[in-house]
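Missing here: one protein chain of the complex. Every other protein chain is in place.
The first chain written gets the first letter, and so on, giving A, B and C; residue counts start at 1 in each chain.
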Amino acid sequence: MPTADFFPLLLAVPLLPLGAWLLQVLVGRSLPRGGDWLPTGAMLGAFGVAVLLYLRAQGLGDEAEHFVWSTGATGGGHGWKWFVSSEGLDAGLAAFRAGLWYDGLTAPLLAMVAGVSFLVHLFSTGYMRGNSRYTAYFAGLALFSFAMLAMLVSDNLLFVFMFWEVMGLCSFLLIGHDSLDRQKPRPRAAAAAVKAFLTTRVGDVALLLGLAILWNGFGTLQFHELAVAVPNLIEGQQGWPSWLETAGVLIFLGAVGKSAQFPLHVWLPDAMEGPTPVSAMIHAATMVAAGVYLVARAFPVLAPGVLAIIAVVGAFTAFFAATIALTQDDLKKVLAYSTISQLGYMISAVGLGSPDGALFHVFTHGLFKAGLFLGAGAVIHACHHEQNLSRLGGLRKRMPVTYASMLLCTAAIAGVPFLSGFYSKDAILAFAAEGWEAGAGMAATLPLVLLGLAAPLTALYMFRMFLLAFSGEPRSDHARDAKEVPLPMSLPLVLLGLGAVFGAMLWFAKPHPSEDAHHLATILASVSLVLGLGAALLYFQFRKRDAGRTAAALGPFARAARGLYGVDGFYHAVTVMPVRVVARLASSFDRRVVDGIVHGLGGFAVQLGLRLRRLQSGHIQRYLYLTYAGLLALTLFALWRVS
Amino acid sequence: MSEQLVLILPELALTGGLCLLLLVDLVFPRRRSWETGIFALGVLGVVAYLLLQRYHAGPHDAFGGLLRLDRFAAIFQLAITGAAGFALFLNLQQFRFPQDRGRIETQFLFLCATLGGFVLVGTQHLMMLYLGLEMLGLCSYALADVHKRDRAGAEAGMKYVVYGALSSGVMLYGISLLFGLGGASFAMPDVALGINQALLEGEGVRVLLPTLLLLAGFLFKLALVPFHWWAPDVYQGTTTAIAGYLAVGSKLVALGALLRCFAILFATTLHGIEGDPALLAVTTAASEFGASFGMVLAVLAAVSMLWGNLAALGQTHLRRLLAYSSIGHAGYLLAAVSLMSADGLAAAGTYALVYAVASLGAFAAVFGIAMRAGSEDLRDWTGLGWKYPLASGALVLFFASLTGLPPTAGFAGKWRLLASLWAGGQPLLALLLALLSVVSLFYYFRVIKQLYLERPAEDFRPAIERPLPWLAAFLLVVGAATLALLNLGWVDTPIAAATADLIRG
Amino acid sequence: MGLEAYLFVSLLLFLLGLIMAAARRSLIYVLIGLELILNAANLNLVAFQRFHPGAGLDGQIGAIFVIILAAAEAAIALAIVLNVYSRFGSIRPDDMHTLRD
Partner (left out) sequence: MGEHLLSVFVALPFVAALLIALIPRTSQAAHRFVAGTTTAAAFAFLIGLVFGGFDPSQGGLQFAESTSWIPRFQVNWALGMDGLALVLLLLSALIHFLAVIATKPRIDGSKGYYALLLLLFGGVNGVFLATDLFLFYVFWELMLIPMYFLIGIWGGEQRKRAATKFILYTLFGSVLMLVAVVAVYLRSGADGVLPTFDIFALQAQAAGWAIEGGTLFGLEWSTWIFALFFLAFAVKIPVVPFHTWLPDAHVQAPTPISVILAGVLLKLGAYGMLRIGFPLAPDAFAELAWLVATLGVINIVYGAWVALAQTDFKRLVAYSSVSHMGFFLLGIAGVAGLTQGAAHLDAGPRFNSIAGASLQLVTHGISAALMFLLVGVVYDRAHSRDLNRFGGLGRIMPKFFVVATVGFFSSLGLPLLAGFVPEALTLFGAWPSWPLHVGLTAFGLMLTAIYLLQAYRSVLLGPTPRDCKGYADLDRREMAVTLPLVVASVALGVAPFLVLDLLASCLQTILRTLPPEVLP
């Protein structure tokens, strides 16, 4: 139960970066070092507080898994009415209360997010040095962290949505950062930023509708109240009403957008246009994790049918993205698709009925994916922005620290036993297996199959990337004269490397799949690891194949995969073009028809007036004739009326 | 006998005034004179004072019912007196046609026409009605032609006299028929009885045709379709002063006379006959006739509104524009009359007065600007709003009032019309009237646009330089009146009362 | 010989007057046409009076009034016609259409 100073502390976690952002916007540019120390320090503070809270929670011992500290649940006057604050009125959304939320799932996530964000800040102080919009960059970073932290501590879906949208803005600004560069702006960054925002916006709009339905259905959007209300409703009318299922699908759509699930995954690879630390932020700590977090939190309202969809979509994405990752030559693109694939795991975990498992993987993945991206950033930084795998190589000797940390992280994501990634992914596979044993047709088997297929692929493409980058001989001068990165950049790498190893231990709510499912999963995981790792070593380590030849080896499928299966082109054809065309039609319709009618009426009146005035000929006797005619007509009309 | 003379003091004063003018003209044969102008204005002042007395004195019959001197008469006689004063005043302000300024016979004619107007609105005897109409008409014909040495004036006079004589002839023919209908009597009440009798016998046609012919005279004076043709040409041909007098003065008295005729001839239609069940049949017959006849008038009104407002679009000569718009406004009046109800007649009277005020102002403002610009053509007025703010500002105000925009009297008047139309079961006419005021805004604001939304031409030279303090003062007064009369009660209450008297007889 | 006959004649006169005013090509004839209209009315007045005996002499008196007014009207009209002639050198109504749209 909440102690007196608990909520202030919890509130401090998001407010610190917020304050930093404010100062950064107002006075940042006049500060020494462009004020980068301001948000970095703030994040350090936030991280400290988060850890403090985490330890408190841990202090609860076995409680730690189940406890909930929430203003909503415990009242305590900490929640506040948001739309209308006057107590007199209790109608509708106006009665909406917002509050803080902290439980066994939030605790490690909050610490992880704060920590990773801090490390990214720290890394950026080195990576972004000399950038023309250094201050603005850090401002964006701070706001980004604020939004994510605030989302984690809010106790209702509406606020989750709000901060999630703010994250959208931040990612937009940060991805587009280079397009505003004072020296050489990159238009492609702008394009990528717009694409990212719009693609996720699709999901966001759907999510908003979902929330509207939920609100009108339950009159609340708070996690705990929903968790109570939904079962009552279902008991009340035996089964899930269709509107609730609709809401579930819409909410999931939101997650699809934010967590870059198929078919809305297209924005994430383009988001690589942003500076690499930003990618780390988006992929590890903030943006994409939000989607998973949302579905995990909304789990109670998700009908079984919806869950099935979620599981399949997630699993498919995991496999689909893995295949693409296998064929990419750009270091960051590989990581991007690996993220999509891993997110697929998490999402389908929710679908398989284990939100805890999903968040567990969010947690571990956050650690090692941050490590990977920062490592990639280090490599890119050291190789003068050379990020094509076929021109890297042989960095092991040149950048030992980066090498070590990258190795650990790669191993973790590939699922090497006793590393953090192993546990979380294992758990998800286990649930998939469970579902399969429970045995309900396609919906049950598909996830297991797809996830099972994705597992070896993960190991394969990750080690492919790793080996191509680090082992063998450098394939370009950039790679040849690469140097190890300075401390502010290498320190995060080390820490995250350690995190990749021990991260799993920091998680409270260990998922508990059934025994045999667990065994099955373990076997599956190990086999696939062996397969993937083996293949990678065989192919790239010993036979020294380089990226270019991979494609040739894999044949037509690879070309398709390289072409991203044409999804982007398809979207451009079916969405962007039609919208443009219709817009042009609409505007000409507006000008020609709508406005045309208005002007037409005016012109008609004027023309009529001219016709009438023609009769005003100036000849008195014509006037007389016209008068007689009028008088006659009048008389006849009158006679007709009267008699 | 003498008390009869007391009753007609205003008329006597006017007559005396114009006889004196004649004498002066004979004794000092100067073509032009300020003093006489001032004198004529003075006469009008006295007359106005006497008319106020008449207003309060209450109804009297003079000369065996030849004249009916009541509040109603007083109101409209005051109105035309005002119009005459306005015309005289503008006439004295003429600096661009010096040959015409303050000419004595012009002043004489104004007073004489006004006297005719007095008779026209002050009688319920058909022969007197015709007499008054002719007196007003003949003087107006002459007035229209005061521009010697000017073709336009001659042509205007010719058209006016031919057209006027014709329509008054038609009217006389109608009167002669009504004379028969009324059992060989010119007195309207007798005619009314005859009408009731005819209606009771179900011979509506015997009532209808004479009434239509009688109407012709009024349609001509009010410039209503199909008797409107003269208006644009004559307005354009004469001076602004005379055009203003025709557009306001003669229109007002004509409307007054029309209202009186209808109020008396169709009294039964208007309020039925209370009590006596024996006469119930008459009442029903009369109201049936009234309904169908009202429909005829309504159509006529609609056509006039449309005609006037549409033809005014794209018109660049200011006086022609005002002529067309006055046709439209006359249409509004007739629309109210066509309700054949006490409320409708009152509304028409009220709107007529409100329109008169704004219209006088508009003519004066146009007069002022035109004197500077040396032309009544809109295209020569580019950007003059910046050079002559007072006249132009006043013009904006008066046009706003004519359009019916708040906070001007015109708005209240339009509101009064709409209210009576809607209440009288003519929602379509109401809508038409409302929409046409949008059309009217278009052509009124074309003038405003020319005055303000353009920059004045560099090489612009005013036709006359000297300031016009009197005109300015006049504009201020009328402008103030236009704003003040937004409180319509001041006009509407007396008119409604007076009309009610008429109908009750 | 009843009232209708008189009315019929006057109606004829009236229509003749209307047509004449509109059709003749000289202002003088136009004015004559107008006079015809007035006289049509006069005929009515007198006739009605004749067929309503004992109702005074309003009809006849009215007729005299009208004749006088007609004279006045003619005077004014002729003055204007003279003026028109001195301006346009013609009294054909069709020659005068400077005022028009």
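Simple rule for what comes next: contacts are C-beta pairs under 8 Å (C-beta built on N, C-alpha and C of every residue); 3 or more make two chains touch, one makes a residue touch a chain.
All of these numbers come straight from a predicted model, not from anything done at the bench.
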Missing chain -> touching shown chains A, B
Considering the complete complex, identify which of A:185, A:263 or A:488 is in touch with the unshown chain. A:185
For the chain left off this view, which of B:390, B:405, B:472 or B:500 is in contact with it? B:405
Contact with the hidden chain (one of A:213, A:306 or A:536): A:213
Logged for subunit A, residues touching the omitted partner chain are 25, 81-86, 88-89, 91-95, 136, 158, 161-163, 165-166, 168-169, 173, 176, 179-182, 185, 187, 190-191, 193-194, 197-198, 201-202, 205-206, 208-209, 211-213, 215-217, 219, 243, 579-580, 582-584, 586-587, 590, 594-595, 597-598, 602
Contact footprint on subunit B, counting only the chain that is left out: 386, 396, 400, 403, 405-407, 411-412, 414-415, 418-419, 422-423, 427, 430-431, 434-435, 437-438, 441-442, 445, 449, 452-453, 486-489, 492-493
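Simple rule for what comes next: only the chains that are shown with their structure count from here on.
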Between A-C and B-C, flag the pair that has more C-beta pairs in contact. B-C
Report back the single chain whose CA centre is most distant from the CA centre of subunit B. A
Centre distance in Å when subunit A and subunit B are each reduced to the mean of their C-alpha atoms: 78
Report, in whole Å, the distance between the mean C-alpha point of subunit B and the mean C-alpha point of subunit C. 25
Residues of subunit C touching at least two other chains: 18, 21, 30, 93, 96-101
If I count partner chains per residue in subunit B, which residues reach a count of at least 2? 158-159, 162, 166, 170, 232-233, 315
Subunit A partner, complex, touching residues on subunit C are 18, 21-23, 30, 93-94, 96-101
Of all residues in subunit A, those that touch subunit B in their complex: 602, 605-606, 608-610, 612-613, 616, 618, 620, 623-624, 626-627, 629-631, 633-635, 637-639, 641-643
Residues of subunit B defined as touching subunit C within the complex: 127, 130-131, 134, 138, 141-142, 145, 148, 150-152, 154-159, 161-162, 165-166, 169-170, 172-173, 175-177, 179-180, 183-186, 232-234, 236-237, 315, 320
